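Note that this complex is displayed minus one protein chain, with the remaining chains in position.
On to chain A.
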């Protein structure tokens, strides 16, 4: 039936087109249905191809669309005098940079920094609606949850300080989130819970696992990195998820926050197959208010997106000490981000003043010096906003070829390790070692330890020893844990003597969890988050305290108050602890065994006690049965 009706419309259409040809010549119509109607009125039709009709009706429709456009333009012209003033330009600025530092072990360290500065005011419930370079999702998060500062990082791998030196921006393995809320927030814990849920949706991470069992409120660490004068630690929350996996699904929304996305500028280098095939990968988002100018009367908001990656010599480098942008990222650069006011690449050539260690090509004449990590470093600069950086091939592929492998690395002054000692599944001991490699200066460090509740710490066994002698901390803050509610929080200010190792030990006992609290893979172990060591390390050169002078982004993250020292944060390894794990097939085994025992034991006993025996006559033969029947009929007792 359907097929039969299919033929009909085709035939009808051809017939109508015949009639249309006649009509079109005589009349001009503007609406296609009207055409059909008028065609049907005039049955005398001539031959006409379907395409011409379609083209005609298309042409008619085209004319129709043009008409509306003209109307729009006319409306615009009319509306112009009604607009009072041109929309004010939101004052925001975007900068991007890449720092490449060849490491002594043959690996290479690349650090991307993308910074958006925006002169607006999110505080005090100001309604912001006109977003340009600043991503709207983060702006709405800041206004809705009254956030003053937000720092979130996702890291895969552990930073090896002794082999690689200090990173420009440290981060612990897994996910870390710390937030300073504004004074206007009344219920910080509820706001914190909602904020973690919203961020888990934005970054495709399981941040919703952050709850009161892994959130702490540090009392002295994690002071705000932005401007501000009120530091009431009631508005600070810190949490880590050491188990969090970082993969392409976290990189994708991170890249979408950039103004140019991953289409232009330095972000084209961010390809996940190469970035995750590395020894260390860390991406972070930092939002804080900063000074607008040297007077610092007004504030602007800064959004920094950083990505640190260390490529391994043997994994990505195939054993050859020769690195290029193409080898690292499988891409080369062709242009800067058009929305960026500055787009630069810095290569650290401090160890290579005459070019004897490695060779850098294409050569560049721009040099820059910066005070970073307590040292004056020299960098070769490639400015991507200049067209001649890309040369005649219109693409930039930096090549660093090593010539000699001499020279040793400057030993980092502060270094920390942590491990679990002990045996068995009942007790253990956490050892944290802090190394001070400075030959004659001692400096204070602030150690923050957040241990989950299922490792019950015995604080009376806490010892801090340096060079064999007891080292009493000048400040201790300890908040005991509460089962299933709160973790342990231990903060200590310890003075590290010069050229020494300070060891902090504390004993603990492992708790037995309820069987529903175990993860689906409990034999993997349970993670304890990294310790955080914040310190003011003496620097070898005078640090720059002027915060608003034009400096490369990677050197201006931590604010510097005095010239003789610089602030550094070191993270230790996370710990992996085995808790006593029950055999999860036990409930099934117990039920089977119990039911069997009950059935066999009790059942047989019950039978023995309650079974009564009756004597039963064997059934008589057929003749006797018939005889009994006859006897019954006669009324005589049976045989």
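Here are some notes:
Just so it is clear, contacts are C-beta pairs under 8 Å (C-beta built on N, C-alpha and C of every residue); 3 or more make two chains touch, one makes a residue touch a chain; residues count from 1.
By our rule, contacts and distances are computed from a predicted model.
Only one of "Cytoplasmic tRNA 2-thiolation protein 2", "Immediate early response 5 like", "GPI-anchor transamidase" or "Dihydropyrimidinase-related protein 2" fits the UniProt record of the hidden chain, and that name is "GPI-anchor transamidase". Within the full complex, the residue among A:231, A:386, A:463 or A:604 touching the omitted chain is A:231.
The chain not shown here is touched by just one of A:182, A:534, A:555 or A:572, and that residue is A:534.
The residue from A:313, A:399 or A:493 that touches the chain not shown here is A:493. From the options A:277, A:482 or A:631, the residue with contact to the unseen chain in the full assembly is A:277. Contact with the chain that does not appear here is found for just one residue of A:519, A:540 or A:596, A:519.
Counting over the whole complex, chain A has residues 5, 8-9, 12, 15-16, 31, 36, 40-41, 43-44, 64, 68, 71, 79, 82-85, 87-88, 121, 126, 130, 156, 193-194, 197-198, 200-202, 204, 206, 208-209, 219-220, 223-229, 231, 243, 245-249, 252-253, 271-273, 275-277, 291, 295-299, 444, 446, 474-475, 477, 493, 519-521, 534-536, 547, 558-559, 561, 567, 584 touching the chain that is not drawn.
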